[in-house]
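Heads up, one of the protein chains got dropped from this complex, but the rest are sitting where they should.
Showing chain A:
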Amino acid sequence: MSNSRHIVIIGNGISGVTLARHLRKADSNVRITLISGESKYFFSRTALMYIYMGHMKFEHTQPYENWFWEKNRIDLKEGWVKSIDYSSKELLFSDGEDLKYDLLVLAVGSKPNKFGWPGQDLKGVQGLYSKQDLELMEENTQGNVERAVIVGGGLIGIEMAEMLAYRKIPVTFLVREEGFWTNVLPKEESELVGRHIREHHIDLRLSTELDEILSDQNGRVRAIRTNTGEEIQCQFVGLTAGVKPNVDFLKGSDLEVNRGIRVNEFFETNIPEVYAIGDCAEFEQAPAVDRKNIEQVWYTGRMHGETLAQTLSGERTPYRPGHWFNSAKFLDIEYQTYGTVPAVWNQKEVDSFYWEHKNGKICFRMLMDKKGLLLGVNNFGFRLRHEFFDRALSEKWPGAKVIKNLKRANFDPEFFAPYHQLIQDQFLNEYGGDFTVSKSSWTQKLFGAKL
């Protein structure tokens, strides 16, 4: 064991952990060390909100039991890496310890964006990314918080709003754009989510920007001022205007760092034997036309880990992600997407079919090219099957075929309302087609939820 290659991974998030697991599966000799300053054991960052809301305790967010790491001979080290000496292949920790590596993988994740707002470092002002951030939020919202302001309308912002609502803290939600998450969601979807946010009595302010955060005499936030000059009294400010790669401690060395750590399609940095994956990696070239150079979601982190594990265990493999998919939950409304559905599209090249339920909380969008072939779908308020759309996209199904078979794509629990029937009906009305609306079984008709 002692003379086997030592692979050190900084960061035990989803990308680092996936890499470690797959490496161990492929190679039982290599020595693997996983480092993190945040928490010794891997936990799911995506579940932080549920801890705050009392759905789970921190230990429930750990996908593997503690014995798992020892059993798989993955050494865990808790500590912050302060600097890296690439020539002597040595890590220096903030507590003065050091560690040698043969091969280094940087999977150091992201941190919240702060755009230099005056007052952004006051007490009671924070982002939400790490376990420590959650603990801080717990502390910051203990006392007398009569109102909170959230700045930035993305996924973490709405999670934060839901968290604060659980504590019965009134929330004002500032969104710079004229709709919620309009850099990702088309207009109708954005409006649907906006309505739902307001239904939860969250004070959503569209087209509103933060100008300044104002302090009281103790250095704690007492109010914010918006770009319209309005002052909003508040005791807590959540900064959720996106995240950026956590690379500050890597800057000023030989490692090439732009916004993130620059890598090629093999996750190789400019330094041999040093790789980067997950949120912190910035591809020289976007992995696909509909993808960004920095991929900051859970799934991509996992795929980076899976792919790099192939390379490191001897099978040099470029990163070739498949069809895009993603999901989120906006308060009570679930959202999934498969394939490519941008916020806006060129109507000369793309056809959009959109259906919305009369309750205004459930919708479906399908984009097709001018030949009628499927490009992607968005679904809100009901569930669709990943496998179905992965196949439909790979096999380039016409949109009509997708709709015809939509019943098979349904992933809602049994007895839920068969929304695919309404979608099929509307599609037939708008586009025509050689199929009929799917029928319900008699049990569904008798007992199932009504449309």
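The working rule: a contact is a pair of C-beta atoms (placed from the backbone, for glycine too) under 8 Å apart; a residue touches a chain by one contact, two chains touch by 3 or more; residues count from 1.
We take it that contacts and distances are computed from a predicted model.
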"Phospholipid/cholesterol/gamma-HCH transport system permease protein", "4Fe-4S binding protein", "Acyl-CoA dehydrogenase" or "1,2-phenylacetyl-CoA epoxidase subunit B" - which is the UniProt name of the missing chain: "4Fe-4S binding protein"
Residue of A:57, A:100 or A:187 touching the missing chain in the full complex: A:57
Residue among A:93, A:298, A:345 or A:435 that touches the chain left out of view: A:298
Missing-partner contacts on chain A, residue numbers: 14, 44, 46-47, 50, 53-57, 60-63, 65, 166, 196, 199-200, 298-299, 302-303, 306-307, 310, 317-323, 325, 327-329, 331-332, 334, 336, 361, 383-387, 390, 411-417, 447-449
